[in-house]
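Here the complex is missing one protein chain, while the rest keep their positions.
Let's turn to chain A:
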Amino acid sequence: MNTELPKLATVLSTWSDVEPEEIKEDDTLDDLDVDSISRLELTLALRKTFNVEIDEEEIFRAKTVADLLCMIETGKQGAASRE
């Protein structure tokens, strides 16, 4: 399991009735009730929680939880290379 999944699942549970521990990598954002405005809120929540630069356009392209994990990983690598 991706080590960031529990933290991401806690963030995603803001919009969803699904419990964080039940959120899986192949769940779609639609499954989790993340609508278009929620995606904007999610962009800001991910920036704060994971301290990564994520663009709202990227979040709008994401279909699944796995896509978000991939963006977080890429964002962290970008942050590390800037340090």
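Note that a contact is a pair of C-beta atoms (placed from the backbone, for glycine too) under 8 Å apart; a residue touches a chain by one contact, two chains touch by 3 or more; residues count from 1.
By definition in this document, contacts and distances are computed from a predicted model.
Undergrad: Leaving aside the chains you can see, what is the UniProt protein name of the one that's missing? Options: "Formate dehydrogenase iron-sulfur subunit", "Phosphate-binding protein", "C-type cytochrome" or "Beta-ketoacyl-[acyl-carrier-protein] synthase III".
TA: "Beta-ketoacyl-[acyl-carrier-protein] synthase III"
Undergrad: May I ask which residue of A:L29, A:A45 or A:A62 touches the chain that does not appear here?
TA: Answering carefully, the residue with contact to the hidden chain is A:A45.
Undergrad: Which chain A residues would touch the chain omitted from the figure, given the whole complex?
TA: Considering the whole complex, chain A reaches the absent chain at 37, 40-41, 43-45, 47-48, 56-57, 60.
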